[in-house]
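For reference, the structure is listed below as structure tokens.
Yeah, one chain of the complex is gone here, protein chain that is, but the others are all in their spots.
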Amino acid sequence: MTALLEFQGVTKSFGGLRALDGCSFEVEEGSIVGLIGPNGSGKTTMFNVVTGYERADAGSILLAGNEITGASPGRICELGVGRTFQLTRVFARLTLLENLRVGRAGVPRARRQELFSDGRCMQLLDFVGLAESARVQAGTLSYGQRKLVELAMILAQDPRVVLLDEPAGGINPLLITQIGERIRELNRRGVTFLVVEHNMEFVMGLCDIVWVMERGTVIAHGEPEQVRSDPRVLDAYLGGALDEDEQEEATR
Amino acid sequence: MGTELAKAVVDGVLTGGVYALMAAGLTLIFGVMEIINIAQGVMVILGAYLSYTLQVHAGIDPFVGLLITIPVMFLIGMAIEWGFIRRLASRDRTALSILATFAVAIVIEGVLTQAYSADLRSLNAWYVERSVHVLGFYLPYIYLFGFALAVVLLGALYLFVYRTRTGYSIGASMQNRAGAQLIGIDIDRVSAITFGIGAAATAAGGMVYGATNTFNPDSGYDLISRLLVIVVLGGLGSIGGALVAAVLALVIEDMTAVLWSPVWSSTMFFAVLVLVLVVRPTGLFGQQAVRAQ
Partner (left out) sequence: MKVATRSVIVLALACAIAFPFVFRNPATTSIAFFTVLYVAAASAWNVFSGYSGYMALGNAVFYGSGAYFIANVTNHLNLSGGVGIFAWVPVAGLFSGIVAIPVGWLALRTRRHTFVVITIAIFFIFQLLAYNLQSVTNGSAGMQLPLPPWIAATYNDYFYFAALIAAVIAILVSWLVRRSHFGLQLLAIRDDEDRARGLGVHTERVKLMAFVLSGVLTGMCGAIYAYYLGSVYPPFAFEAIFDLTVALMAFLGGLGTVSGPVIGALLIEPFQQYLTQQFTAAGLSLILFGALFLIVIGFLPQGIVPSAEALLKRVKEARTR
């Protein structure tokens, strides 16, 4: 399989802080890739750079072999990259159907009719289990429901690859399972996923490949079980705590 | 020409200082409360009328009268905040505040028209009529005194914000409203005081304005338009920016009157804002807006 999304030596600094430091990885088409790492490792910055919300200082990003570094968020959208946000944002005063329809401008003209027909929009809402709330204002829904709406909004644009920023964050376990199932279903239909998550169970159970970031670079990657027992990964997550324990031992 | 130009620059700097004081109040209010007080202009006029009344009916000198008008306007400001601003819904807060303060401005204008009629008034004192001879032209003393007053009050404001606890709360609220609440700052009290300070600034500014211009209740429109221009030019929320912007805009306006024509000087004042915003949409010292809208 070919790499759909490639990150090559990307660097990004904010003032004195280096958020991404020569970061390189790739996402194969048709896979579900997980991206984990302790807080501050650069995961969200990476997302922002890929989707055009931030501009990389150096390095390049390729989509199916084509350079997309520096493209605007709208353009990235048109090229088939969808993205959710850590803090779920929907259009509060619009109905669910209307929320989905906003994305119409982000797809090529030729496909608009087909992708945003009433039938397909209702199908998508049904897929996330919110068909009966189609004409309800999005702002009245619960946080978890809004997450599902956001997912539907992205899917409405029929993306090739979807970047999910902490999809399991802040919602109950039942919903998390549902979301996991939806992602797998969509993957079977051909959508590639890149998922940033802190919920280890979720990531390990869902992803084909997991990449681990720390301090702006990739430190390990491989299948979930491999990564889980990789000493470098353990060190990155638990490094500080181990030192404390060792200290306690010493002072006894 | 040289003398006229020098006079224009000096005039611009001196009146700029006074405008800066009034604009500082406006930008402080925005920085802390995220509201745009459209009534600031007519409140200056209100301050002018208060000084006028004290002078005409009680014979009190305008500068001395400040001891009364400043606290009075401070209280009026707090009352307005409590009565009309505090209960504004937090969604679309800024937009609502514009409408609400515009309405307050209309009411104040109406009250002033009823109380004083539309006749033009002006404050009088020895320092208004007499001038000092400097750099080859005559400069009315009021300009110097007014500028000195503005400097003193701006300095007092600076000390207050950076050296006292209440002031510190205000400064913190300017940086981060939600964060300030989290560390225990009483946002209602801070808002009331801030608005009061903004109003107090109009008392002082109003006195000087009333001494250097003729005014009637209608003068508030021209004034607020200028204050808004200065505040946006300097960058919303930046007091230093307001100071620079006020002096800059007024010097340019006065210089335009000499170099080109008095007819176009006011237009130039507004044009400066337009030109700057084309290049720097956030104003001279404005931060890239990080706040959600």
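We just call them A and B in the order they show up, numbering each chain from 1.
Note that contacts are C-beta pairs under 8 Å (C-beta built on N, C-alpha and C of every residue); 3 or more make two chains touch, one makes a residue touch a chain.
Given the structure is predicted, the values throughout are model-derived calculations rather than measurements.
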**Message:** Let's see if you follow the contact definition: name the visible chains touching the chain that is missing.
**Reply:** A, B
**Complete:** Considering the complete complex, of A:Arg104, A:Arg215 or A:Arg228, the missing chain is touched by A:Arg104
**Request:** Return the single residue from B:Ala100, B:Leu157 or B:Ala211 that touches the missing chain.
**Result:** B:Ala100
**Asked** Of the listed residues B:Val18, B:Ile36 or B:Leu284, which contacts the missing chain in the full complex?
**Response** B:Ile36
**Asked** Out of B:Ala8, B:Leu112 or B:Ile142, which is the one that touches the chain we can't see?
**Response** B:Leu112
**Complete:** Had the left-out chain been drawn, it would touch chain B at residues 30, 34, 36, 84, 87-89, 92, 94-96, 98-100, 102-107, 109-115, 118, 217, 221-222, 225, 228-229, 231-232, 236, 263-264, 266-267, 270-271, 273-274, 277-278, 281-283, 286, 289, 293
**Asked** Of the residues in chain A, which ones touch the absent chain?
**Response** 51, 53, 73-74, 77-78, 83, 89-94, 98, 101-107, 153, 157
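Note that in this section only the chains that are shown with their structure count from here on.
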**Fill in**
Here the gap between chain A and chain B, centre to centre from mean Cα coordinates and rounded to Å, is 49
